[in-house]
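Step one of this worksheet: look at the structure below.
One protein chain omitted, others in place.
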Amino acid sequence: MSDTAPKRTLVVSRHAPYGNSRARAALDCLMAAAAFEQDVSLLLLGDGVLQLLPNQSPTEGTRNHQKMIAALPLYGVETVYADSSALARHGLAAGDLPAWVATLSDTDLQNFPHQFDHILGF
Amino acid sequence: MPPLPDSAFDGEGFLRDLNAWNHGVAEQLASAEGIALTEAHWEVLHLLRAFYDEFDASPAMRPLVSYCKLKLGPDKGKSIYLMQLFPGSPAKIGSKIAGLPKPDNCL
Partner (left out) sequence: MRYALVVMGTPLGDESSARAAAFAHAVLDAGHSLERVFFYDEGVYNGLAGIVAPQDERDPLAGWLALAAQEVELVLCIGSAVRRGALDSNEAQRYEKTGATIHPAFTVGGLGLLVEASAQADRLLTFG
């Protein structure tokens, strides 16, 4: 593969938004790649779907993850993919989610990553 | 309101206490960058602050352009337009004048 061939990258984010710094790290990395016009997508797996929880209200001095993630369409990341089993497990219904979220079933998830050149796991 | 003393700004000219920001301070920050603020500048400065309120972060160039396009229309949602107002690095210089947090140079 040549240096200049455009690569498709999938950022996989498995952590809830505030327990540690990992969800934020995934988001910063995704936004940087998008700011550099890379072809990059986000997949929220497992507890990572909690990043979509409505009405987040973190303590003062912690950025609101729900607000930050809502900027993704402006970064050119039009769709965020989320694990539908995990959403159900956490009691999140499709109606709770922003319009730019697409859900993937367990079957979808088996093939979904294959379309990407790189996977960055967080 | 009298201008803030030099000690209100750090070595790179960023406002130390963001709560001290007001329109007069913006004029002061802009003049340090060699920019005289016009209505067109103010429109973008207010937009930068609105972006920060909505998304809890300062924008990089790409989302700033998208946001301008969304809120101010296609003529102003162009990087060339922003470059004319805030030459060099519009997202960075605009955010500085708008009193948003100092960027960590992560890009």
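Each chain carries a letter (A and B) given by its place in the written order, and its residues are counted from 1.
Everything that follows uses one rule, which is that contacts are C-beta pairs under 8 Å (C-beta built on N, C-alpha and C of every residue); 3 or more make two chains touch, one makes a residue touch a chain.
It should be emphasised that the depicted structure is a prediction, and the values quoted were computed from it without experimental measurement.
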Visible partners of the omitted chain are A, B
For the chain that's not shown, point to the residue among A:G19, A:P54 or A:G121 touching it. A:G121
The listed residue (A:A25, A:L53, A:A70 or A:A102) that touches the chain absent from the view is A:A25
The missing chain sits against chain B at residues 10-12, 104-107
Contact residues on chain A toward the hidden chain run 1, 3, 6-7, 9, 21-22, 25, 28-29, 32-33, 36, 38, 118-122
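In this section, only the chains that are shown with their structure count from here on.
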Between chain A and chain B, the Cα-mean centres are separated in Å by 28
Chain A contact footprint on chain B (complex, rising order): 51, 54-57, 59-63, 66-67, 70, 106-107
Of all residues in chain A, which touch chain B in the complex? 28, 31-32, 34-37, 63-64, 67-68, 70-71, 73-76
